[in-house]
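One chain of protein is taken out of this complex; the other chains stay put.
Going by the order they are written in, the chains are A and B; count residues from 1 in each one.
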Amino acid sequence: MAHLACQLPQNKVRVSFRLADIVHALGGSLVGGEDFQVSRISSLSQASPSDITFLSSAQYAKELQSTKAGVVILSPAHRALARPDQTLIVTDQPYLYYARLTQWWQSQLNAQLNESEPRVHPTAFIHPSAKVDPSARIGPFCVVEREATIGAHSWLKSRVSVGERCVISERVILHSGVVIGADGFGFAKDPQGWVKIEQLGAVRIAQDVEIGANSCVDRGALEDTVIEQGVKLDNLVQIAHNVHIGEHTAMAACVGVAGSAKIGKHCTVGGAAVVLGHLSVADHVHISAASVVTKSISKPGHYTGFFPIDENANWEKNAVTLKQLHRMRERVRALEQALQK
Amino acid sequence: MAHLACQLPQNKVRVSFRLADIVHALGGSLVGGEDFQVSRISSLSQASPSDITFLSSAQYAKELQSTKAGVVILSPAHRALARPDQTLIVTDQPYLYYARLTQWWQSQLNAQLNESEPRVHPTAFIHPSAKVDPSARIGPFCVVEREATIGAHSWLKSRVSVGERCVISERVILHSGVVIGADGFGFAKDPQGWVKIEQLGAVRIAQDVEIGANSCVDRGALEDTVIEQGVKLDNLVQIAHNVHIGEHTAMAACVGVAGSAKIGKHCTVGGAAVVLGHLSVADHVHISAASVVTKSISKPGHYTGFFPIDENANWEKNAVTLKQLHRMRERVRALEQALQK
Partner (left out) sequence: MAHLACQLPQNKVRVSFRLADIVHALGGSLVGGEDFQVSRISSLSQASPSDITFLSSAQYAKELQSTKAGVVILSPAHRALARPDQTLIVTDQPYLYYARLTQWWQSQLNAQLNESEPRVHPTAFIHPSAKVDPSARIGPFCVVEREATIGAHSWLKSRVSVGERCVISERVILHSGVVIGADGFGFAKDPQGWVKIEQLGAVRIAQDVEIGANSCVDRGALEDTVIEQGVKLDNLVQIAHNVHIGEHTAMAACVGVAGSAKIGKHCTVGGAAVVLGHLSVADHVHISAASVVTKSISKPGHYTGFFPIDENANWEKNAVTLKQLHRMRERVRALEQALQK
């Protein structure tokens, strides 16, 4: 009776679009049948005959030869790699075309499905003093607190909290469980314990930011926490109080950025990396997954720091030695001096 | 006036069950009074005279001697270690017996308490097009989006979101705050910034999966994200788009699995470990806590990679040396060559 998830029914959306309509909307040169009905976007290897797919790099040329896809999006440079009878959309940036195609596809589906859905779900709680643009979408059980602002075309999925006085700009997407504007972690030490420093700032999030499920952006202590336009944060990301994240920086899941850190523009931060507090990271810096930024980084580049994984028995031997590494360096120095004599 | 949490009242459930009823339901050989009333399951060291406990390994034999427990579950091999007057349940796998006893215990409590509770909490939001099995339990403020499916005997605790078209099979437990089917983190790069790739896949979760509080499983980009039967995920775990997790694999809290990774069956992943994207991990692989899987692992075994903790002053010296490690290896090589001459 047990069944595998891969055998569970896929709740596929049944749709199809005319190929000429896609090209009309998104551009590119169509090679082949404009009346072709596309029923799904797929990968080269998984595509069925009614699917559209894309070739983003020559390294998949082999899959291009064997794909069953009805239509392939590719660049002029790769056109010769396709089978002669293959229906094609030829465009300079196939991966970007694919991204835009997913957006067009989704908007077509939404137009069919969402017309009757209310923009503000009846279960959401919006404080009377909050300002929500009429074009914003607010999902079930969202909370928009006192004097918060939600800009045009922004979308709070289910169960999002936006704290008081926080400002969400236009076209921002906040996924389920996101918390914007919880108190920053601020306490003063006292012999009796920790004394709370009330967090009097707020959070400001600029246009076209997207924040993943269950991520948190804390309000500032005195000034605001600021996320600039086009920033993309994955799930379970922690942004502490008074952090500033520059435009178009992207952070993968489980990243933590500590208080008052200032991250530049166009940076990328790999999953589960950590940036300590009060540091500055320059524009165009790329941090590998699971790395810990402990000093400010002023030079663009690629930075890494994690222990390489190994078979446990090897790791144990190396880890034990590592705890003596400084001593070993001294032994090497002693050997060098002995040899010099 | 201050009090410690350990002095706060324990909201203990007052119940008692007849020992013979337990043995009747779960098996094992009863040695001693079948009319004994068991009021709590406890550990050997904490047990009171009306409690039942278990001996899972001979290493706790000393605690067995001194326990105040009314009843001890143990294996035939350990029977001689018990006091002669001790009431016993003798069974081949005492730890498994204990697990089943907790289930039986809980089900007895639920039978007493939950009869009047509605299966679908009146505050939950279920889209009219979603399919929820009549035996499923849906807690307060849960969200089941359009065309999602919730299978028989599955249980969504409070504040769980299941996104559109996601499929939850039978006997799945999703703890509070879980988000199934948020968008995967997919963007194409463009001179103007990141262009969203709409995530058109869904999530499929097979039978007997349990997912901990505030964990996230993202929907796939084109194909679905898949979690096979019997998988157990702890709290605050991140499963990215198009990941595939094989049967009966267990992951501790704070683990992150990046996009399109394929994890085998019967694996275990320790807390806060990270698996990078597009990797394959074989069946029966065990990853230690806080380790970063950066390459596919094709061989079953135990793998580890994290920096050993030390007193900060030692760590600092070793960390500084570590940044010169490659240079040190060259010095050792130079010494070896000098000595060979």
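Basically, a residue touches a chain if its C-beta (ideal position, glycine included) is under 8 Å from a C-beta of that chain, and two chains touch if they have at least 3 such contacts.
Please read all numbers here as calculations on a predicted model, not as lab measurements.
Colleague: Would you mind spotting which of A:His24, A:His278 or A:His302 touches the chain that isn't drawn?
Modeller: A:His302
Colleague: What does the interface between chain A and the hidden chain look like in terms of residue numbers?
Modeller: Residues 125, 141, 143, 145-149, 159, 161, 163, 165-167, 169, 177, 179, 182-183, 185-190, 193-200, 202, 204-207, 214, 216, 218, 221-224, 226-229, 236, 238, 240, 244, 247, 254, 256, 258, 272, 274, 276, 287-288, 291-295, 301-308, 310, 314, 317-318, 320-322, 324-325, 328, 331-332, 335, 338-339 of chain A touch the chain absent from view.
Colleague: Please give every residue of chain B in contact with the chain that is not shown.
Modeller: 2-6, 8-13, 40-43, 46, 95-96, 98-100, 102-103, 105-106, 113, 121, 123, 139-141, 157-159, 173, 175-177, 208, 210, 212-214, 229-230, 232, 234-236, 247-248, 250, 252-254, 271-272, 289-290, 306-313, 315-316, 319-320, 322-326, 328-329, 332, 335-336, 339
The criterion applied here is as follows: only the chains that are shown with their structure count from here on.
Colleague: Nearest whole angstrom, what separates the Cα centre of chain A from the Cα centre of chain B?
Modeller: 26
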